[in-house]
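Missing here: one protein chain of the complex. Every other protein chain is in place.
So, chain A:
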Amino acid sequence: MPPKAPKGEYIETDTGNKISRRSLIHGTQHIILGGKTVIQSDAVIRGDLYRSSSSSSSTTTTTTTTSGQGHKPTSSTSSTTANNNNNPSVAITIGRYSYISRQAILRPPSRLHRGVYSFYPLKIGDHVFVGERAVVEAASVGNHVHIGRDAVVGSMAILKDNAYVLDGAVVAPGMVVPSWCVVGGAPARIVGEVGEGYGVEGGEGGLARERYRVVGR
């Protein structure tokens, strides 16, 4: 490793998450990282937008974190006690080998339901790539999903496994992108399908491990 270079650029956690010190992560107590996740600088992760239906009770338990995987590169409280027995308010879940590029924004989706405006958890699967400056408000993002640069994924959208969002696409709120489908444009439409070999390790869609490995070297 080059001596002076990226020393301290990333915090590497026990589970192998590499998180830039310059990322902006709010509400770390409500974020679960699956391990080996990369969060780059200036990425914004809004864990503070958790579901507050039981807000009175959850505010008292906000200091809990699930299994010690929430992280605080921002200078927030470092008291990550692992008593996750009564903490249902998880805002964001990110799977293994997922990669959040610079300046990407992850926000839990929200909607007005029965007169109550509330947030819903954002679940991101494994091997997901979120491109630079992308904004993701999806309800769920499957495994091996690619979200391109400058893409916007609207509130409560669902990206199934192996979905591919092209650069600059705007996925409309509530849209469902089926597996293996390529969407692009604004508003996004299904414009094609990825090949059957998508996601093979080392090939297109299967570069997550490699991406993870080169970070911070």
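A few remarks follow.
Going forward, contacts are C-beta pairs under 8 Å (C-beta built on N, C-alpha and C of every residue); 3 or more make two chains touch, one makes a residue touch a chain; residues count from 1.
The criterion applied here is as follows: contacts and distances are computed from a predicted model.
Look at the chain that isn't drawn here: its UniProt entry, checked against "Nuclear pore complex protein Nup85", "Dynactin subunit 4", "GPI-anchor transamidase" or "Transcription factor IIA subunit alpha", names it "Dynactin subunit 4".
Only one of the listed residues, A:T15, A:S41 or A:S110, touches the absent chain: A:S41. Residue A:N162 is the one among A:S98, A:S140 or A:N162 that touches the chain missing from this view. Counting over the whole complex, chain A has residues 1-2, 4-6, 9, 20, 40-41, 99, 101-102, 114-115, 131-132, 154-155, 160-162, 166, 170, 172-182, 187-190, 192, 194-205, 209-211, 213-217 touching the chain that is not drawn.
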